[in-house]
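Note that this complex is displayed minus one protein chain, with the remaining chains in position.
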Amino acid sequence: MKKTNSVLVIGGGIAGMQASLDLASRGMRVYLVEKTPSIGGRMAQLDKTFPTMDCSMCILAPKMVDTFRHPNITLLTYSEIMEVSGSVGNFTVKVLKKPRFVNPEKCTGCGICAQHCPVEVPNEFDMNLGVRKAIYVPFPQAAPLVYTIDEDNCLKCELCGKVCLAGAIDYDQKPELLTLNVGAIVVATGYDLFDVRKRTEYGYGKYPNVMISLEFERMESASGPTGGHIVRLSDGRVPEKIAFIQCVGSRSIKGGLPYCSSACCMYATKEAVLIREHNPKCEVYIFYNDLKVFGKGFQDFINRAEDTWGVKYVRALPGEITEDSKTGKLIVWYEDTTENAIKNLKADIVVLCPALIPKPDNKKLAKILGVELDQHGFFKSKDPMLAPIDTTVPGIFIAGYCQGPKDIPESVAQASGASGRAAESMALATVKGVRRTARK
Amino acid sequence: MDVPEVVKYAETLSNVAYAERNLYTCSSEGLRKIKDAIEKHNLNRVVVASCTPRTHEPLFRATCEEAGVNKYLFEMANIREQCSWVHSHEPEKATEKAKEIVRMAVAKARLLQPQEEPEIDVTPSALVIGGGISGLTAALCLANQGFKVHVVEKERELGGLLKKVHKLYPSMEDASAVLKRAIKAVESNKNIKILTSTVIKGVKGFIGNFDVIVQKGKQKPRTIQVGTIIVASGATSFEPIGMFGYGESKKIITQSQLEEFLKTGKLKKPKRVVMIQCVGARRPTGRTYCSRVCCMTALKNSMLIKELSPDTDIYILYRELQTYGKEYEEWHRMAQDKGIKFIKYALERPPEVTVTPDGKLSVKVHHALLDEEMTIENDLVVLSTPLIQHEDGKALSQMLKVPLGSDGFFFEAHVKLRPIDFATDGIYVCGTAHSPKDVAESIAQAYGVASRAAIPMALKRLRTEAITSSVDESLCTGCGTCVKLCPYGAIEKDEKGVAKVTAVVCKGCGVCAASCPERAITMRHFTNEQIIAQALAALGRVPA
Partner (left out) sequence: MKEEPRIVAFLCNWCSYAGADLAGMSRITYPPSVRPIRVMCSGRVDPGFILKALEMGADGVLVSGCHPGDCHYVDGNLKAEKRVENTKKLLGILGLEPERLRLEWISASEGTKFAQVIKDFTEQLRKIGPNPLKTKTASRIPANVDELIAETVKETNIRYCLECGKCSSSCPVAKLREGYSPRRMVEKFLLGFRDKVLSSDELWTCLTCYQCSERCPSDVKYPEFIRTCRTLANGGVLEEVCAHRGVPQALSRMMTNPKLKQNRMNWLPDNAEIAERGDLLYFVGCLPYFDVIFENLGLESMKIAQSVVKILNRAGIKPVIMPNEKCCGHDLLWTGDIEKFEELAKINVADIKETGATRVVLACPEGYRTFKKDYTEVIGNMDFEVLHISELLSELIQKGKLKFDGKLAKKVVYHDPCRLGRHMGVYDPPRSVISSIPGVELVEMGRNRENAECCGVNAWLACGKCSKEIQLDRLMEAKNTGADLLVTTCPKCQIHWQCVMTEKVPNETEKVGMEVRDLTVLVAEALNLK
């Protein structure tokens, strides 16, 4: 049997990077395939992280740079998995490198091309609150720091090619199909957000000042579209009252998903504290059902938010939001369940915390890998209690949110776990040429 | 803060051959610029004035190395966290301060010397402290990769907390069956040596070379040499003595005791059960944390009681229901389906348990969401208490020289990005020793530490810190002050009676250098001269 010391990691978020670094640090070769032009994942979009209030990019960037520079990690960004065959110890993987139309060897990341590009499109990284050009990097600390041409929106005016001083633009770049041979695969594809337009009672899309949490996160990030200033999207005014609504689409038998997304109570608290830090005059209310305080340091964080920062927690999920057309304020209707009274709160901004859902692309990837998805669309663990990191296919492991709802420390620990399992199963698979299946 | 002005100022300092301004120095582009500048201007010292060195120092150091400059010839000036971010109301003063900080960094940089990081061998074997499901999982994972593992367990039998558990949710598999399989796998693996009834008596050494003194029963203690240590010592259950009538009646029990009854089949079919959550947990002071698994345990045990006795009425009095994750909310629904009633109570108005003289139980609870007082007569009260650190946990933490958090559990290196490492290299933590968690989370962490521990063991050699101290033998008088003060026991008197530092054990704290009456100890990279130069630069004085 061919002995290979390589592992494929699918997904370049914090889980994917951790798994890659663990494996690469012990001398194994890692292929890290990431669909978007840069690694970093969701953490790159966050301003701070709970419960420590660390600057997300500050703790992420070293990992990104380590991943990018590690001699044992081959970074394949803007690439997708097309085909997988074989079994543990000996998988053959076909990866499609999509053309960026920019030569990574030559690009210096100077950005002159983007300055001259005439096309502006909504910036997905900023949750469409800002714009980017058709030739772009997703965010300034991107790794690799190589510009990419968004083929769908490019006008083909070829202006970028003319202004690039390094001669890095290559309009003839073709997709490349690579074939890799790996011993194990780690899947860490992360999560998406529930479409809150389905909950018409909250008026997202109808009222400009109803936002979803990730949009709000981008707005309050210093590197975001408003430079960190929290303002009403309708008229740019500074808000006096902000309301967070938890569980939009979570814990729902109908009109959403049945599980608890497990991170929202905490990240809403984080965003609330940031608002209070930024603007102590702004009142913040968090409407919740059950506060999820199960993690290390969570309860203390919420206590601080309440006692030190004056964040107000209201035990109620609002029924509907209407708009006061004269002032543009949003009227949030709720039942104060501890007082048995219907009340309303007039807020300037309402932030909806949507359910965090498995990426729709998981379906396609699962088929390619031959693994099963559970009823929600997460990758299915071989045994939810005893083998959470294993999938139904030996040699393929899962880590991070794509396995199920969890926060960053758990994703990191699980990613290390996946690399441990990957190394273990490869070691077992090469013993005496007999394939041993993963430990039960 | 006026960055260009600071740059201009930097150019005026002597020995500064080149100064440049960058927006994101830590990005690939910024690093490239550093390398280019080193080459172009033939630099042999580099100062980066930006954020805190705690984040990016290793990155910049590595960049210098790549450009041919020894990484210890690099210094950072923190003009962000400690300047611009805290003086945003006084930009002019901030700029002045930034200039001075840069001046200080340059003053030190002038005196920096290149340092080497000695390489050490790594013993490719691991010590796993604790033979519960976490310890067993980690041990097996490492053993299957070819590493030798010692599992030390203080009880007579392996198994830890799971020994007391009846069934595991959501599969409702027998915990004992799971344990049996794990123990069998571990016992039959020839790379694993198991020592039960064994305690840790002392730990010396450093990553790659730990000397662990263990004692089995009353036997003579012996030393095991390992390269890495995994703390999987687990946790224990809090006993709610004096709370909610615990101790006043045989019918007021803890969730663990209920588990025991269910396991041994000794539970008499109760007519009505009241479970009280958060007993001794989530307090305003003291034990402030949530023990994570109690809500699910209560749900699981309720379902088991219902299986035994479908007519039993069950009330769960909770504060916040922790049904997180993929499956737990579904269990909540199943419990609701079976008619199990959930009543929320507020911290300020806890339930009252009364035992009548003839032994009948009654629980009075204020339903927080109905604003109504309810009295529930019942024949079994189950108190859900948190997991807490073992009594000997503190002693273990002191032996390993790793910290405990305010919640009593082991405290990791970094909450977000290094959740299963300790700050001390070579020691890792997993399972409930880290914080309360369920079996799946423990197993995931166990595989995680196996992966982390495998890194140094797989590489077989490791580069260690260069920032250590050394003794100038000619000046040492053998007073022994430094030996007494070193927290790591890195200094010893040699045959000549002169102090000698074991560089690889030294963590670079500098206490020795500060205490030596003869100034015989040099702290590399933080020499007396360098520190004084920084102070003088801060005050605008030129060093002598």
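Letters A and B mark the chains as written, and numbering starts fresh at 1 in each.
In this text, contacts are C-beta pairs under 8 Å (C-beta built on N, C-alpha and C of every residue); 3 or more make two chains touch, one makes a residue touch a chain.
Please read all numbers here as calculations on a predicted model, not as lab measurements.
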| item | value |
| --- | --- |
| Of A:Gly27, A:Gly319 or A:Gly370, the one touching the omitted chain in the full complex | A:Gly319 |
| Listed residues A:Asp195, A:Glu240, A:Glu306 or A:Glu335, member touching the removed chain | A:Glu335 |
| Identified contact with the non-displayed chain, of B:Gly339, B:Gly478 or B:Gly497 | B:Gly339 |
| Contacting the left-out chain in the complete assembly, out of A:Cys113, A:Ala168, A:Ile230 or A:Cys247 | A:Cys247 |
| Residue of B:Ala62, B:Met374 or B:Cys479 touching the missing chain in the full complex | B:Met374 |
| In chain A, positions touching the absent partner | 199-201, 247, 250-256, 289-290, 316-320, 322, 333-337, 340-342 |
| Chain not shown, touching residues in chain B | 333, 336-337, 339, 341, 343-344, 367, 369-370, 374 |
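Quick note on the criterion: only the chains that are shown with their structure count from here on.
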| item | value |
| --- | --- |
| Mean-CA-position distance for chain B and chain A (Å) | 25 |
| Of all residues in chain B, those that touch chain A in their complex | 23-24, 26-29, 31-32, 51, 55-56, 58-59, 62, 140-141, 144-146, 168-171, 173, 178, 181, 185, 282, 284, 288-290, 292, 320-330, 333, 346, 368-371, 405-407, 409, 414-420, 430, 434-435, 438-441, 443-452, 454-455, 458-459 |
| Chain B partner contacts - residues on chain A that touch it in the complex | 14, 18, 22-23, 25-27, 49, 51-52, 54, 58-59, 61-63, 65-66, 68-69, 108-110, 140-141, 143-145, 251, 253, 258-260, 262, 290-300, 303, 315, 337-340, 374, 376, 378, 381, 383-389, 404-406, 408-410, 412-421, 423-424, 427-428, 439-440 |
